[in-house]
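Missing here: one protein chain of the complex. Every other protein chain is in place.
This part shows subunit A:
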Amino acid sequence: MPSIKLQISDGEIFEVDVEIAKQSVTIMIMLEDLGMDDEGDDDPVPLPNVSAAILKKVAEWYTHHKDDPPPPEDDESKEKQTDDIPVWDQEFLKVDQGTPFELILAANYLDIKDLLNVTCKTVVNMIKGKTPEEIHKTFNIKINFTE
């Protein structure tokens, strides 16, 4: 399967399947802009905002989801639903504190809608029903009243 090279934040170069890479609208647009599609150019696509660990997680998520049927049209009423996270995704997101947020930022930067939805829903579920003190403790947010 054809693959393309992605150069991430610390200069390391990753090779991923084109199919996986194209899930990211950002990468797809970059590929088109840089005219890389047809020539099979070996120049890596620069992704300065993404770290190695996160890119690996994103690739892992997409590999599992690549055969998913396309999601239905954006339903207004669905935007508030947070209890429909598939079991695999729940397990996937049971990680240390910082990763869900890095995934949110990566999914946002790479413009992968499904991943963004799932990660945001997970964070929402972590917030729901808690008091401010409980939220502070859950997310290790420093209380700063001087802002």
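Following the convention adopted for this analysis, contacts are C-beta pairs under 8 Å (C-beta built on N, C-alpha and C of every residue); 3 or more make two chains touch, one makes a residue touch a chain; residues count from 1.
Here, contacts and distances are computed from a predicted model.
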{"item": "From \"Septin-type G domain-containing protein\", \"Proteasome subunit beta\", \"Signal recognition particle 9 kDa protein\" or \"F-box only protein 25\", the hidden chain's UniProt protein name", "value": "\"F-box only protein 25\""}
{"item": "Which of A:18, A:59 or A:123 contacts the chain that the document leaves out", "value": "A:123"}
{"item": "Interface residues of subunit A (partner: the chain not displayed)", "value": "77, 79-85, 90, 96-99, 101-102, 104-105, 108, 116, 120-121, 123-132, 134-142, 144-145, 147"}
